[in-house]
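With one protein chain withheld, the remaining protein chains of the complex are depicted in position.
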Amino acid sequence: MTGFFQTAMRNRSFATGFVITAMVVLMAAVSFLWTPYDVTDLDISAKLKAPGWSHWFGTDHFGRDIFSMIMVGARNSIAVALVAVIIGVGIGVPVGCWASARGGLLDEALMRGNDVIFAFPALLSAVMITAIFGPGAINAIIAIGIFNIPVFARLARGAALSLWPRDFIMAARAAGKNKTRITIEHIVPNMANLLIVQATIAFALGIIQEAGLAYVGLGTQPPLPSWGKMLNEAQTMMSFAPHMAIIPGLAIVITVVGLNLLGDGLRDVLDPRLVRKRD
Amino acid sequence: MIMFLIRKILWATATLAVASVLVFATLEIIPGDPAQVMLGINATDEAIAALRQDLGLNKPVLERYFSWIFGMLQGDFGNSYTYSVPVNELVADRITISLPLALLSLLLSTVIAIPLGLYSASRRGSLADTSIMALSQVGIAIPNFWLALLLVYFLAIWLQLVPAGGFPGWDAGFVVALKSLLLPTISLALPQAAILSRITRSALLETLGEDYIRTARAKGLSTGATIWKHGMRNAMIPVLTILGLQFAYLLAGTIIIENVFYLPGLGRLVFQAISLRDLIVVESVVMMLVATIIVINLIVDLAYLWVDPRLRHRSA
Amino acid sequence: MKTMKKLFAAALVTTALAPLVLAGQAIAAKTSLVMGMALEPPHLDPTAGAPAAIDEVVYANVFEGLTRIGSKGEVLPALAKSWEISADGKTYTFNLHHGVKFHDGSTFDAEDAKFSLDRARAEGSTNAQKALFAGIDSVTVKDANTLVVQLKTPAGNFLFNMGWGDAIMVAPETAEGNKVNPVGTGPFKFGSWVKGASVNLVKNGDYWGTPIALEKATFRFISDPAASLSAMLAGDVDAFANFPAPETMPQLRADPRFKVVIGSTEGETILSTNNTKPPFNDVRVRRAIAHALDRQAIIDGAMFGLGTPIGTHFAPHHPAYVNLVDQYPMDLEAAKKLLADAGHPNGFKATLKLPPPTYARRGGEIVAAQLRKIGIDLEIIPVEWGVWVPEVFKAKDYDLTIVSHTEPMDIGIYSRDAYYFNYSSDAFNATIAKLNETTGEAERYALMAQAQKIISQDAVNGFMFQFAKAGVWNAKVNGLWENSPVQANDLTGVSWSD
Partner (left out) sequence: MLDIDGLNLSIGDTPILKDINLSIEPGQILGIVGESGSGKSMTALSAMQLLPEGSKTSGSVHFNQHQLLDADDTLMQDLRGDDIAMIFQEPMTALNPVHTIGDQIAEGIMLHDRAERRDAMARTIGLMERVGLPVSRFPLTRYPHELSGGQRQRVMIAMACAQHPELLIADEPTTALDVTLQAQILQLLRSLVEEQNMGLILISHDLAVVAEMTDQLVVMRNGEIVDQGPTGSILRAKKHAYTAQLAEASSHIPERSQPPVLSELATEAGLAPLICGRQLIRDYPTKRSNLFTPAKPFRAVDGVDVTVYPGQTMGLVGESGCGKSTLARMLLALDPPTSGSIRFNDLELTTATVDELQAARRNIQVVFQDPFSSFNPRHKVERLVAEPLYLEPGLSVAEKQNRVVAALEEVGLQASALSKYPHQFSGGQRQRLAIARALITRPALIIADEPVSALDVSIRAQVLDLLTELRERLGLAYIFISHDLSVVKALCDEVLVMDTGRIVEHGNASDIFDNPQSAAAKMLVEATPDLERALQNRPSGSR
């Protein structure tokens, strides 16, 4: 593992991505134990302070410390995006593998199910879902996660299909192993690279989507801050408190860039071409 | 070919059917009562009851579902509860904004992305390539609504070059209307362009690694000619896929942008309809969008056939 | 880099186009007005829906009532040029103007008036304010221009009520179509409606009253505060009667292009409390909350200083207002003690359901933060109006909520049984009953004061502030209302100076 890590760090985009992501994650982690100020504590008298010594990133319209909010917001963005990815992988991959292993009607059915989800305008549907079940982090996660499922299902199925005819799968079958076992022992490990890369990408997308939902007021709810919500609140104050709009935006961009670089890096390092995607 | 089309269309209808059930079911469990919303907080219960009657909200679920479906089959998407006009009309209004917006954005992102992608693929590793790719990395990461925010602030408010938002309607004059779509188009197009350029690049690089490229070179074709005649078309497949996805996204996924620029487009129609519990509008519009997306996918599939004869063979 | 390039390109394109358009606007601006509104009306018939947006478009512009409410809240003659009230205060005789025509050309007479009133109070009418007409016993036509209304009991506010948008006069032929094609007697005719965007009104050539200056009026609907600001700054909109983003006032005030007018409204913004739901059924808990609220902080934080603290449910600009703000001064210790007495020494958990408007969402965050200080831990639940109304307002399934009660003179709601506060006090009900029968101004004011004191005593709700109306309009526009005693944008007096 360490060996892998060293080789990986020689890849520029992986290194950069890793550092950025690590920083963001660290920030989020620290925010559990310590933030410069309490983000739930409003100090109206100290509102709209420009970035400075007492408040590195300034304060918002409630006098909350934006740096602290960014820290806690990172926690929230990561949590939402991560769980959404986990949902996608956790449901999508088994479905994809199952479909490719069984083939025939089941395969058709499952993949059509995918198409149905695919046919829905993702963001719009996410809005619908959150509107129905009420805004909040959990529902945002579900709304985003659902549309991760078909992505991973297709990926897994494609990869698995290209693996099944391989000789070493044949050999495993000649050793009397059943499809489930083969899937676990041979198929999944060999598509892991693809999955990891796709996961980081989905993760990055998730963060943007969460920001979008929060921006239209359907994401995480107060008192917990979220980057998207901060942007929404900042809009009308751009002219006299631009830092409120610029800082959360940058936070999103930097985080997503970090994750994408990480993904690209992983792609190069792990070379997922090992199994060619086909669908 | 015919078989292919028939099969595709059958699946499309099946998908639509399932989708319709999903949509209807979801909106059945959505809390909130349209009549109540329309009449407001001081309305008397009998007034609300009367209105529910008018809107036919008291009929049993199945009856409403099927009347909805059959209505749609005859091109009648019902009447908006809140606006009390046919949904068709509403959509007809909104589509004159959403469609141009989507098309313009797609056009813009394509004209930016494809050339850039091809260029940096052909100059792989060069400074130009690396910087373009670096830029696209950032481009992908920028949430379009944030971009929109900045654009509005600088171009509309600061420089006063373009309207900050709103849509005067096409009858206000083509140029004027177009101007008001400018910022939304840009904010939608740039992030898409970033993605597209990366796809184009990698797709082209992929094909340039193929044996037949070497064959073409061995024939005496110049690098340029090789890329143009043997690289491009083969690289189109992934690009087409993304274009399809992006168009679908642009048609429906513009809610947020439409809100930033308060454009009365489809996305915003649905958004408002949801908060006003104008269920029939939500249902119908979502169904239309689903249908559109399915059609787009179909078109993309056909485009594949045009690009790649092997598929023609397989799907014959 | 790429981005910058695009921006630059965009700039070029648009600078090329700019002149044409700006020129176009400059000329058009003279006799036309673009009015910004936060919410789009679902339809345009004030007699068939509550949403303020309806009145704000058509009241006094397209539709008129027998009486109308002036900018100070006074009752003025409208289609009725005068009236007599019988000694027992139960018979009202209205003398209507002559030669009034509906926009479809048909004449307006007593028959139409009778139709309008009867329609509003009829069985199964969808009028959102049927209560206004509940007092009417009978409506009779004396002659073409004289209408007699018989009340069951004397009602001091009857003339005021007749000035509400829900009491406007409609023609039998066109009444049903008013939702999409409103036909009234007002100085503006309905022009067109771009759904989701704007409603256009055009000057009514043969208006019976004093002719108006504007040829054309457009109401543009901009739900998003940020968008409203950019629209204003970019000159897409000439005026906002009630600007949705108070935080931008300093900026707009500083801008010479605009005139910013802070006016009063009828909106008492309160922390509505479910008075029967434990622990809020305990007056000590409610008083504790009252003590914990820092009204000024709320006003500064949520409204950026716009608004007047209130200690009861009554408009400060009303002569009968009693200032009870200091009844429960901000005092955490007192609050904690009260909670302890009520058996909640460590506070408790509760929910706070917030409707969409900024004042509610922002105010809610602040209130939550303030109550947390005395150990009351509020879970914030944002809801759409479409959920708020049935859940909170109808089903009364809530602990606390924040809403601005915009109806004028609506302290009476505290006497309605099963109103969503779940508050009932015999003393208060008696006072209101008495008030309704009293017509003499002095006595009425006394009773109003008494009513105010009672609800303040019982700390029925957390009384926060009187909603201030932040009017923003182009400095060249004259004649817009500074206050809004009724929900309306009366454009009859508006003109451009150059």
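Things to note:
Just so it is clear, A, B and C label the chains in written order, and each chain counts residues from 1 on its own.
We adopt the following convention: a residue touches a chain if its C-beta (ideal position, glycine included) is under 8 Å from a C-beta of that chain, and two chains touch if they have at least 3 such contacts.
Just so it is clear, the structure is predicted and the values come from calculations on it, not from any experiment.
One chain is not depicted; across the entire complex it touches A, B. The hidden chain makes contact, of the residues B:Ile6, B:Val61, B:Ala92 or B:Ala128, with B:Ile6. Touching the chain that is not shown, out of B:Asn88, B:Thr130 or B:Asn234: B:Asn234 (per the contact rule at the top). For subunit B, the residues touching the absent chain in the complete assembly are 2-3, 6, 210-212, 214-223, 225, 229-230, 233-234, 307-310, 313, 316. Contacts to the hidden chain, counted on subunit A, fall at residues 166-168, 170-177, 185-186, 189-190, 274.
Simple rule for what comes next: only the chains that are shown with their structure count from here on.
Because contacts link each chain to all the remaining chains, their graph is best described as complete.
Taking each chain's centre as the mean of its C-alpha atoms, the one that lies farthest from the centre of subunit A is C.
Among the pairs A-B and B-C, the greater number of C-beta contacts is found at B-C.
Subunit A and subunit B have Cα centroids separated by 22 Å. Centre-to-centre separation of subunit B and subunit C, using mean CA positions: 38 Å.
Residue positions of subunit B touching 2 or more other chains, listed in rising order: 31, 138, 142, 149, 157, 259, 274-275. Counting partner chains per residue, subunit C has residues 224, 226, 233, 356, 384 touching two or more of them.
For subunit C in complex with subunit A, the touching residues are 224-226, 229, 233, 245, 247-248, 250-251, 297, 300-301, 304, 356, 361-362, 364-366, 368-369, 372, 380-384.
Against subunit C, the residues of subunit B that register as touching in their complex are 31-34, 36-44, 46-47, 50-51, 82-85, 89-90, 93-94, 112, 116, 131-132, 135-136, 138-139, 142, 147, 149, 151-152, 154-157, 159-167, 169, 173, 175-176, 179, 182-183, 186, 190, 193, 259-262, 264, 268-269, 272, 274-277.
By the touch rule above, subunit A contacts subunit C in their complex via residues 40-42, 44, 47, 61-62, 131, 134-135, 217, 221-223, 232, 235-237, 239-240.
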